[in-house]
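Sharing a structure, written as structure tokens. Questions coming.
Left out: one protein chain. Kept in place: all the others.
Let's turn to chain A:
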Amino acid sequence: MRKVSRLSRFNIASLALGLAFLYLPILILVLYSFNASRLVTVWGGWSLRWYHELFNDRAMIEAAWMSLRVAVASATIATLLGTLAAVALSRGERFRGRTLFSGMLYAPLVMPEVITGLSLLLLFVALNVERGFWTVTIAHTTLTMCFVTVVVQSRLGSLDRSLEEAAMDLGCNPVGAFVVVTLPLIAPAIVAGWMLAFTLSLDDLVIASFTTGPGSATLPIRIYSEVRLGVKPEINAICTLVIALIAVVIVIASLASKLSSSQGESAAPL
């Protein structure tokens, strides 16, 4: 077993400070979601009242459900496309315009969301597409695909090309070598890419507000419009639930990637 080195006091202090900086606001939000008082800033004792109200708020539940569906769908499509792009960029023959292609792929990474959202809106209007679930999903796929590509491509880049060659040398055709050797080795990156896409989509307000239609508001849009009328403790409750969901997903994903890296092609004996 690896020896765990003891942390010095300075390290403990800086760690605590860093964590506090990151998580104190979230902690306060979670705490206040259990507040019995109607006033957001006054502590009135423990209660599950706002959760109860939340589950009776149909609009909020629908928005949450919408967000979840969009996040899963767009993350899945983005992961598929992003992984293919990463493979093409790092494994394909040097094709003409490759630099241009990779540059274009990364543009959404730095493009202001307002512009992405507006351009997509113009496109959907021009094509006369009815805005709703699919337009938001497509928009989020555009947004998140490049993130998946970055994550997967960096993993592919660090992967030794000779591993694929060895697989081919030992009887795999090129596709087989990719499936049997490369895919298991980049699986953690693909999972991480999906996670990133999922959370980005769940979190996005700007692009969603441009591309969504009436009756299909996502959770951030819903929360934002509610907050404009005043922060209700109910908002704290829904945010707490979202945080819990993301925490669970992250734990599952990290467990899965740990499992995939410690387990070989065949767990069963030969």
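Please note the rule applied: contacts are C-beta pairs under 8 Å (C-beta built on N, C-alpha and C of every residue); 3 or more make two chains touch, one makes a residue touch a chain; residues count from 1.
By definition in this document, contacts and distances are computed from a predicted model.
UniProt records the chain missing from this view under the protein name "Spermidine/putrescine import ATP-binding protein PotA", selected from "1,2-phenylacetyl-CoA epoxidase, subunit C", "Spermidine/putrescine import ATP-binding protein PotA", "Succinate dehydrogenase hydrophobic membrane anchor subunit" or "Biopolymer transporter ExbD". Per the touch definition above, the residue from A:L163, A:V227 or A:I250 contacting the chain not shown is A:L163. Checked against the full complex, the one of A:G45, A:G171 or A:G230 touching the unshown chain is A:G171. The chain not displayed touches chain A at residues 160, 162-163, 165-174, 176, 181, 184-185, 260-261, 263-266, 270.
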